[in-house]
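Missing here: one protein chain of the complex. Every other protein chain is in place.
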Amino acid sequence: MIYNTCMRWKLPILCFLLEIAMIVLFGVFVRYDFEADPHWREYKKLKGITSDLENEYYYRYSSFQDVHVMIFVGFGFLMTFLKMYGFGSVGFNFLLAAFGIQWAILMQGWFHSFVGGKIYITVTSLINADFCVASVCIAFGGVLGKVSPVQVLLMTLFQVTLFAVNEYILLNKLHVIDAGGSMTIHTFGAYFGLTVTWILRRPHLSQRNDKEGSEYHSDLFSMIGTLFLWMFWPSFNSAISHHGDAQHRAAINTYCSLAACVLTTVAISSLVNKKGKLEMVHIQNATLAGGVAVGTAAEMFLTTYGSLIVGFLCGIISTLGFAYLSPFLSAKINLQDTCGIHNLHGMPGIVGGIVGAVTAACATIGVYTEAGLVEMFGFEGDYAWRTPSVQGGYQAAGIFVSLAFAFVGGTLVGLLLKLPIWGDPSDENCFDDGVYWELPQEESEDKHYITHIPEIPKEIDKV
Amino acid sequence: MIYNTCMRWKLPILCFLLEIAMIVLFGVFVRYDFEADPHWREYKKLKGITSDLENEYYYRYSSFQDVHVMIFVGFGFLMTFLKMYGFGSVGFNFLLAAFGIQWAILMQGWFHSFVGGKIYITVTSLINADFCVASVCIAFGGVLGKVSPVQVLLMTLFQVTLFAVNEYILLNKLHVIDAGGSMTIHTFGAYFGLTVTWILRRPHLSQRNDKEGSEYHSDLFSMIGTLFLWMFWPSFNSAISHHGDAQHRAAINTYCSLAACVLTTVAISSLVNKKGKLEMVHIQNATLAGGVAVGTAAEMFLTTYGSLIVGFLCGIISTLGFAYLSPFLSAKINLQDTCGIHNLHGMPGIVGGIVGAVTAACATIGVYTEAGLVEMFGFEGDYAWRTPSVQGGYQAAGIFVSLAFAFVGGTLVGLLLKLPIWGDPSDENCFDDGVYWELPQEESEDKHYITHIPEIPKEIDKV
Partner (left out) sequence: MIYNTCMRWKLPILCFLLEIAMIVLFGVFVRYDFEADPHWREYKKLKGITSDLENEYYYRYSSFQDVHVMIFVGFGFLMTFLKMYGFGSVGFNFLLAAFGIQWAILMQGWFHSFVGGKIYITVTSLINADFCVASVCIAFGGVLGKVSPVQVLLMTLFQVTLFAVNEYILLNKLHVIDAGGSMTIHTFGAYFGLTVTWILRRPHLSQRNDKEGSEYHSDLFSMIGTLFLWMFWPSFNSAISHHGDAQHRAAINTYCSLAACVLTTVAISSLVNKKGKLEMVHIQNATLAGGVAVGTAAEMFLTTYGSLIVGFLCGIISTLGFAYLSPFLSAKINLQDTCGIHNLHGMPGIVGGIVGAVTAACATIGVYTEAGLVEMFGFEGDYAWRTPSVQGGYQAAGIFVSLAFAFVGGTLVGLLLKLPIWGDPSDENCFDDGVYWELPQEESEDKHYITHIPEIPKEIDKV
């Protein structure tokens, strides 16, 4: 098989085509919602609103910025742990997210805020677009280092599309609650990514490629990603919750779950190492599983100790996944999951869906008040007949629908990306920035990037 | 003395015990406060509140996130300056803070929001927990590189406990103002940490351990921590101030003090170097002293030039401390203060307490208005008799109480941590991640991780 990794025409043409399409579609469809439109002034008067603070902007903007940091710095740097793939990690994540948010605004707009032929957007649309892209960032973690930027953009295009459809079915047809996206973002994103990863598996890629490791400083860069994800996850899970107590509760629950998760991650990481030493990959990833697993239930009355329990369990599950399940899947079915997304997003995502279903099924009027129950679960209109236990059933169904979308969609997209025309790297060039990036001080095309050996060798030669 | 640094059972068991205790105690005690509870809806009606924005969440959440960043990225990365201890710096700081915030919610809850047998928490509880943990992060800076994660967790357990008691005495018994924690966080944290550090001193640890230095990139990682601390310190000092003008003023004052501090730090750093060159350790640390030193007075009427003066002085004091006092204390009493917490938090913390006392003593009705004076200093109920000058006296007493708690508590905790059963590293393994972390590309247990080998050129020359 001949690998032509030259991106000179493929990538520019694809970028231009996609961006021009975005401009045309935004021109036709996207408009400012009334809160971002100069007519807001008249709307305020009409509704008797006296303060500009009632503009949704002031409720959501700082959450939006936190989520934005998670997508670009969080996911971007989390993946820089690979010693020779830092540019690709942070750079391609930047590219896919910048395209993905535009396409997500359109796709989600058509499904959720399409009125009179126009999509009306607010800061909440920006948050939702970031959410959608988070699922692509997750999937990217599975194929990291083994695909070309063209493949990354194509995957983004299709995954955002599928995400929007799946989200529409869950939120509008099953009428499911999933404000932090355990199902729509994490379960779907992870299993979609794993399916694509499996279809693109490379039989001859050595189980332990030399370049597929970290080095001291790349692990520290990765911790920047980890910490920004960890710190801002309470904002993620509360970003689109109902105003007031729900948003407040979602932040507290996520905070608790994440804190507990750190302790059990450390415990298991030490326990599974024969000398009791901690592994950086566990700390970088499994500490975040607690945030994933309260994605659905964070705004519900999960209670603080309930959140601690979820975090406690997910730190264990996720770390054990890294220690035992990943090597097992790699050996048995050749699943080459670069970042271990199955452990960080896959299993904890499913746990999150289950926790959400159980928490919903246990809801009572005593805890939520009658109005609160209606507001939280939307038991009104066509859904007025639902009881908490019925809702729990629908929530559970949401997990399966998300999995189905992930597997079927992932298969189709994976097969498309397998076509030998997208410029993916050869096995020996996987996990190496030199393929798609002009590296500093690189001397020839064949010479692989050797981290740092600045002037000395030359002087030695002279000696 | 035999060092068994294997963490395989000690660390996991301790983590599990602590986290299970947290779950049980949260289950028994912790509940959502009304603003995070679905009954918020009814409360709003009852109180005639028309906007969800009046939920404390919207007043405090973005400050909370800034403080959160300071604890995890700020303190975590600040300590990564050590060339071979980056994992331990950011990783153990992560571990201690994740446990500490849970235990702080309980300890502070019992003292401050314990009603009818329950602790009711809001976003403000999360900020206070972060504050409490900040004092542990400070103390950790003193013992950095010389303790095991088990010791770190035990220190956190006891220090959080002592912090909460000291804070209770200051705020509720002495009725002292300390919104940014010059006394409760910095003075207590630093002198507690220094006492523990001194008790754990290692006579044979060379004054200038090879590994106790920085390298080029580790210094840049450290600057990430410095800058996030510096930028978000205005949020730190204003996070729990009264709504409105007090919070606004606290942010402005802190901003001014920090800005001034940078200039005098640079000046002194250049002045004390024989070639006039700047030292990174000064820039990384002393630039922050201005934030520490307005912790108590930031929300008071310190005035902007008053803030500048405080920052001006503390940049000088702190840099001189790094240049002269630290080496002196190290030589004379063998105080092995890894991060120089005495210079960054100790002395500036005391200055902050004094500035607070003086500013309080100088308060007048003309400046604060009568209602403002009552609100700022709580001159009501049992304290209605207090005058500003009396308040100033109590403020000053707060410094001594904090110091007493630090020395007595630090001695007890230091003696406990000195027991030879917690797996601390041998002298030659201090400041080396290889003891507790599985390092990338590590080849054998004996071989220490050698990141970079800057000395080679010399050997070449010899050849």
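Labels A and B are assigned to the chains in the order they are written; within every chain, residues are numbered from 1.
Keep this in mind: contacts are C-beta pairs under 8 Å (C-beta built on N, C-alpha and C of every residue); 3 or more make two chains touch, one makes a residue touch a chain.
This structure is a prediction, so every number in the text was calculated from the model and none was measured.
*Asks:* Among A:3, A:40 or A:111, exactly one should touch the missing chain; which is it?
*Replies:* A:40
*Asks:* Which residue from B:165, B:199, B:266 or B:329 sits in contact with the chain not drawn here?
*Replies:* B:266
*Asks:* Per the definition of touch given earlier, which of B:216, B:328 or B:400 contacts the omitted chain?
*Replies:* Checking each option in B:216, B:328 or B:400, the one touching the absent chain turns out to be B:216.
*Asks:* From the list A:146, A:175 or A:217, pick the residue that touches the absent chain.
*Replies:* The one listed residue touching the chain not shown is A:217.
*Asks:* Considering the complete complex, identify which of B:116, B:203 or B:276 is in touch with the unshown chain.
*Replies:* Answer from the full complex: B:276 touches the omitted chain.
*Asks:* Applying the definition given at the start, please give the residues of subunit A touching the unseen chain.
*Replies:* 6-13, 15-16, 18-20, 22-24, 26-27, 30-32, 35-42, 44, 51-53, 55-58, 61-62, 65, 68-69, 72-73, 76-77, 80, 86-87, 90-91, 94-95, 98-99, 101-102, 121-123, 126, 149, 217, 221, 224, 436-441, 445, 449-457, 460
*Asks:* Please identify, in ascending order, the residues of subunit B that touch the omitted chain?
*Replies:* 51, 53-54, 58-59, 62, 66, 83, 213-217, 219-220, 223-224, 227-228, 230-232, 234-235, 243-249, 251-252, 255-256, 258-264, 266-268, 270-271, 273-280, 283, 287, 301, 303-305, 308-309, 312, 367-369, 371-372, 375-376, 451-454, 456-457, 459-460, 463
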